[in-house]
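Removed: one protein chain of the complex. Kept in place: all other protein chains.
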């Protein structure tokens, strides 16, 4: 194709796109020598975590009792290296110079956090075991734990959440949110990394589920596709913008079931053992043991 | 970065993660020499199937009448080889030693099933043709069959379903479910491979659709995004867990339309030609020709 | 595995699949020498656009004020080349011989459109800036513009939409729809490329959102996950098929908020500043400033 | 690492390297829209040729009598497409505007040459068959034709030569030389694409062999590693530079053997059936049937 | 480009190339289900061997005393799997049905040989250690063992040789020769896998070295670039073809040095401690301690 006919346009557009005023808001000014957050590397990190948490299912390794230490050893080493770098990228992204006086200081912090995260992996595996059991027990179509681990999007979304939540608790900026959004894109399940979730948690099908940042979920809770645990309204500051950081999402007590497409909104409490029917909009507290349903459809 | 400062932690965590008690539930113990289920290879298999069913649209091949046999030939050969291996992986995963006395026996079974699957491809193409026609006719925005094949997520989800359903009927474990979940992740449409679906089936937009394992869908049915054909409740066994394998999803008769976000739950029947409005929750039979709608919203 | 036992089946299936009658509807007959639409290349094109619109965030480049022209220059050049080819592929796909008498003519048109698209990039960046600001201001959980750009699926979906919409306005067939569906698969947000959308547009969470081809959205509109701006019914032609091209989706005026899973259907108007509650089904005009909610759930 | 300390140097070096005077001799000025010669694509082309000439040995295909047409069909199609493009790249590189008035004209020529080349493949296979037989018969260590095809560098170098020679005869610039140099790098055997070589030609070991552009080699000739068939001296033009295009390399008659590291230089003739010993320097005609050896070493 | 003009030629050439008579000599008839020899996999195998023999230098692993078992464990597992498959490919290639009655039998043999090979790796590392020491001591330009391992082509060629020689001794067909030729292509050093080579062996620079199948080399031998240890003449059988398998290459005793481009030909013996000058042609025994040189050049 004769491309050069329009080369003037190309050149002048490049100039225009490079102008500082045009780009300053949307450009990530990179400090040379610092790593930057990378979705590709984070995907590798998640693969490594999954291969450590569920050996043999993820990571394409021929794991057995004899050789498992080899595989877990190599993958832990690699995770440590990549995670240290991405945590540093997160710290650099925020670049809180009140906290870190030098790149070297952030580097030390990043390595320390990565080690602490790795230290928590056995604990993460323990709680994920309860999630696998809950998914298996809760779904008549599930044929084995193995099928649940291999195939259920909920396990992938919850794994990413528990990893992201742990990193967030260790003080890592940005990276936890990126990890959550990777699961969101893969499964359609959107859990904010700050959400607190108990053991034996399961989500069936999952597409469209939204769990907000300040939500608190007890043990043995089951939710279905399309469920929103969201905010109802946001108190505004003097500029008319929402005030950040206020508790604004529901508290779900133990043993609650929420059916598909229900929306639970605001800092309300769904009491222990309650059942929320599908396709409804709940903005007030629900007592323990209650069953809330949609009003009858008309024909 | 100075990573070695925390190397003690790494080593002890590897040891802890490798301990049999910790890992036994979540570890796929691999038998050396057997293939294992691989999402990457299954994606290749789906690509090959799509390139055989819709030549020229998928598989980046310059197909025309003169050379079509070359391309279909090479792709069929490759499909045969990869599919045999993944079917074997599925058989090994279940490892039903009451049925197969040796790896060699499973190997022979796998090859036979793969050949039978390939034999059914022309039939699969025929029914998928009806799905393409239905999608084109049903959407005023569709400009050609080609656009439908190239762009509509429903075609991808239904193709995967028809492939997975065929493999499930041929007795392949696990693999069909993995294929369904791949479509679920790609399109947000979650169809259990065991669901029975007639011809001229179409799904508009599709995100959030859920079709359960025992659902039965007639011919010429159209459903919209967010529709659930789900279970209402599960009879429990003596341990309080759901009994597996009971018919528990709806029967949708011919010529039914179900609008967005409707939930049809339980072993009920939606009669021929009925219309189900959006955002509603249906748990009882709907007679043929009926129109069911949400109760009026209040202002 | 002993694969040759069933080689007869393979050969006869290849023959059957290659027969013209069987394949003619589903086969893209490729004209040798013409490019064909490629999802892989379109993904590269989207990556390049994102790297030009949000330098440093996408494209893994170490951009700073000193070197920005290098990176934007190289990426613009590459975009120009790839986009010209894919636009040509789109033109060839439709192959409107009443409009173009030769491949050479389509080639010239493709290059011209690609240049015009590139010329519009600074304008696209300007309006996307308003979307980023809207997402940040509207979400108490957002911590910086950077986090919004990096992590929010809405930004990806809206970017793809604005790119696709621009290409559609420039007369490119097929390609815009493919770009929309790529965003749909990545984010669960399905915006038809023909939809008209004003500035400061934001979508929270987004999974399950559907915006139809003839929808018109004003400035400063916010919608939540699962919202449908759809058609209600389609006037049928004499063959019982929907008539294509009729305005059939809603008009949303400035400053409207629509909560999760609401369905707004048909060519109705939601008046300026109105609020639509979640999980409801709206098929009639809503006056400016009104608040529409679901009828109360029963316990 | 703190890279920005020296960013001034980077910027000023980029400017200096981009100055026209500095770069004009060493820069390939690319005409936008034209393909350029690509080693990567040529390597793909050579792989395709090898897979067509020696099916099953190269190209990783599971070829057998039943499916061979599929594989050869697909690979020929692909070869045709890639070769047309690279031939065009060669024509553009020379850009002889006295011969071609437009890019379109070169395009037509390129496609025509590619088709003619493909037409000659069966003939190329025939003569390469004689080379394989010669290599097998001539080496006591060779265990089968298959081993010769798989392992012997001579077969790779001679294949590349026969392909390059054919392209050169069809008038393709540059590309033949690139193909020769690819074999040179892979095997250490450097045969100029213009050299004329008869049937049943074999080279043992081969590293360091050089065969010049105007060399003529008869049938059934065998040479060893390190043999040079070179030029002795070059007549100079008035500027003191060698005159191009004069016959200046040896003529080797049928049934000659040349042992390792011998140098045969100038337009001399080695008579039929002659034997040239190793490590010698021959600059005069050698009569048919003669044996030429190095003078005795001294201890 | 308008490629279809010549599509007739393509089709008829494919037919011609697929004809059995044309292809039978040069086609590897593949038995479906059997693996075939693969240069790509063998390159992976060599990489794995190198990473096991010289940990940290090859294989890009961050090896240290703490984690070495992880890396060696994973790489040994992978080597075992890939090598078993390629040994089977070699056995299938020869397909000696007098020796193996079934594919299953060859499979068992392949696994057994792979395990035996792995068992010999510590021994291979021991002798390669002597080669590294010899290269370091023999070259004034060498600055450390590390530099020798990283950079010296001799180490790569000798590693490949010792691996190939071991596989050949274990009865593997074809594969050893392919491994030798891979080193030949990489380094220009051509050592037949059957050659017997003692410890502390080194080759300086190496390009053009040829060591024949029946050569026997003692300990502490050093040779330079371009040296041939070749055959002089081949006894012919009744058909005029060389008789295979006869000892026909030199015996080099301990502590011999052979300078660049010397050719030592035939089953002669170079006595202990002898020195062979460069560029000479030796076809008779050389006594221990002797120095053989080229006759004086004339000016």
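All chains are identified by letter, namely A, B, C, D and E, in their written order; residue positions are counted from 1 within each chain.
Please note the rule applied: a contact is a pair of C-beta atoms (placed from the backbone, for glycine too) under 8 Å apart; a residue touches a chain by one contact, two chains touch by 3 or more.
Everything numeric in this text was worked out from a predicted model, so none of it was measured.
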Positions on subunit C where the hidden chain makes contact: 61-62, 67, 69-74, 77, 81
Hidden partner interface residues of subunit A, rising order: 4, 7, 10-11, 14, 32-33, 64, 66-67, 70, 81, 104, 111
Positions on subunit D where the hidden chain makes contact: 1-3, 5-6, 9-10, 13-18, 20, 22-23, 25-32, 36-38, 40, 93-94, 173-174, 177-178, 180-181, 184-185, 188, 190, 192, 194, 207-208, 210, 212-213, 226, 228, 230-231, 234, 241-246, 248, 261, 263, 265, 277, 279-282, 286, 290-295
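Methods note: only the chains that are shown with their structure count from here on.
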Same vs different contact residues, subunit D with subunit E, by half of numbers used: different
More contacts between chains, B-E or A-C: A-C
Between subunit D and subunit C, distance of the C-alpha-averaged centres to the nearest whole Å: 50
Chain centre separation (subunit A, subunit E; CA means) in Å: 52
Touching two or more other chains - residues of subunit A: 1-3, 31-32, 61-62, 69, 72-73, 77, 81, 188, 207-208, 226, 261, 277, 279-280, 293-295
